[in-house]
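Excluded from the complex is one protein chain; the other protein chains are retained at their positions.
What follows is subunit A.
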Amino acid sequence: MSTTASNKSRSRGGAQAGERLADWADGRLGIYSLAKANMRKIFPDHWSFMLGEVCLYSFIIIILTGVYLTLFFHPSMNEVVYHGSYVPLQGQLMSEAFSSTLDISFDVRGGLLIRQIHHWAALIFLAGMFVHMMRVFFTGAFRKPREVNWLFGFLLFVLGMFTGFTGYSLPDDLLSGTGVRFMEGAILSVPVVGTYLSFFLFGGEFPGHDFVARFYSIHILLLPGIMLGLIVAHLILVFYHKHTQFAGPGKTNNNVVGMPLLPVYMAKAGGFFFLVFGVIAVISAIAEINAVWTLGPYRPDMVSTNAQPDWYMGFSEGLIRVMPGWEVNFWGHTLVLGVFIPLMIFPLVLVSIAVYPFIEAWITGDKREHHILDRPRNAPTRTAFGVAWISWYFVLLVGGGNDLWATHFHLSINAITWFVRVGFFLVPAVVFVVTKRICLGLQRRDKEKVLHGRETGIIKRLPHGEFIEVHEPLSQEQLYTLTAHHQYEPAEIGPTVDENGVERKVGVKQKLRAKLSNAYYGEDSQVQKPTVEEYKEITSGHGHH
């Protein structure tokens, strides 16, 4: 097909250079069909759909700045004497990794700015992924067919955490060295194999001479490589599934209402990339991050207060800080529960949110595809679970920064630690109940609005003296939007005895499912949305205004 096209244009005096180039590429790459299928791909418009873009762009920025940093960083733990420009460290013994980080900060052109862009972008990348994940969670975008993509996203978040941690450790400064020591302690607490694992990772006794070089390979090659692959897969799946959209008139489960990729989204996304880069660059230009020169080189005999990891590892710091220092001794072996239990809860915190979509799918038993998003209030139990999880995470973050809470709010660090210990169990439970009540209240408000219209604030006095507020009926579009959501019926086990009086076996799993389903969709967990009959009865004017 492309050959005939080019023959025709040649007969009119030769194809243009661009067309010939495109033809050449199409013959080898098949770009025409690819472009035809994807150029007019429709994406819906909502600001919260751009959170993933923030992550993608900050990831690209991290890779670009990271490449620049590798040109000057020496991942070596050889000891050198510093003779660079930073006076308060001159003549000090330090690893080459630390001294080259100082050189990047003070003696490489643009080095400090690039370092700060790299680090700020990393913090924003992780924060963006967190918020993006919550957006997907609260709108139910993880439902079929997107469960796998949810897992890809979750994996990206976890890998991002560890990529960040290994990167934070590379400068071999006193703060990051303390973090690596923390990790070593956690590994050592693993029963039986802990010591072996630690010696394997550090090439002998901590800190050894290897870990910077090893973390370097992991930080710049292994983890980002996996992440890049996952990001590509994540985006391919977004294209394949098509983007979800909020309910509204004209929007169904079988269509996508929005603008085409080309030219609208290409322009918007391209522009947004530069805006993200711009914001991160401005922040990096005005605010200092990880000023390693004030921290000094790592030495295992030194430690400072305010030794915290970057925010995404903060909850693990909290787990360690609030855990009582329990220890069990038997047969000459010590089991350091004070470290080992937090090490076990660490993955549990993350996994509890990752497996949620599968639990919900099992409870609803819903096998349909969902392309229309939920409003969080219309899934009260899910929303309550999500908010409870965030509060759990936040309580642990408070624990991780307990010393700063103490100094900045003039509190006792012991009181904060006890608050976190109790709050670890109590806060999520309270938040769960409160959030659910708020969601139900909002559902009731929606119902009220649909049936009685919007409160206008106009007070009218009737001839007989009664005061009434004028309610304005909603438009058809608004009515549709407020009532479009599907409400599940709680699952029933059914009669345990069949028509012949023979007892039917009901499995434990089935009973649990019915119980959970009732908790999710029973009378106390959702407000029945108004029916057409209800609406008609009220709007027909029998007794109501």
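Basically, a contact is a pair of C-beta atoms (placed from the backbone, for glycine too) under 8 Å apart; a residue touches a chain by one contact, two chains touch by 3 or more; residues count from 1.
Note that in this section contacts and distances are computed from a predicted model.
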Checklist outcome for this item: Out of "Cytochrome bc1 complex cytochrome c subunit", "Coenzyme F420-reducing hydrogenase beta subunit", "Amino acid ABC transporter ATP-binding protein" or "Response regulator receiver domain-containing protein", the chain not pictured bears the UniProt name "Cytochrome bc1 complex cytochrome c subunit"
Next on the checklist: From the list A:139, A:316, A:402 or A:443, pick the residue that touches the absent chain.
Outcome noted: A:402
Item to check | Contacting the left-out chain in the complete assembly, out of A:33, A:70 or A:90 | outcome: A:90
Next on the checklist: Touch as defined at the start, partner being the missing chain; which of A:41, A:181 or A:268 qualifies?
Outcome noted: A:268
Checklist outcome for this item: Checked against the full complex, the residue among A:77, A:112 or A:322 that touches the missing chain is A:112
Item to check | Sole residue of A:29, A:192, A:286 or A:348 that reaches the chain not shown, by the stated touch rule | outcome: A:286
Next on the checklist: Using the document's contact rule, name the residues of subunit A that touch the chain not shown here.
Outcome noted: 45-51, 53-54, 87-92, 105-106, 112, 116, 120, 123-124, 127-128, 131, 174-175, 259, 264, 268, 271-272, 275-276, 279-280, 283-291, 293-296, 299, 301-312, 314, 400-404, 406-407, 410-414
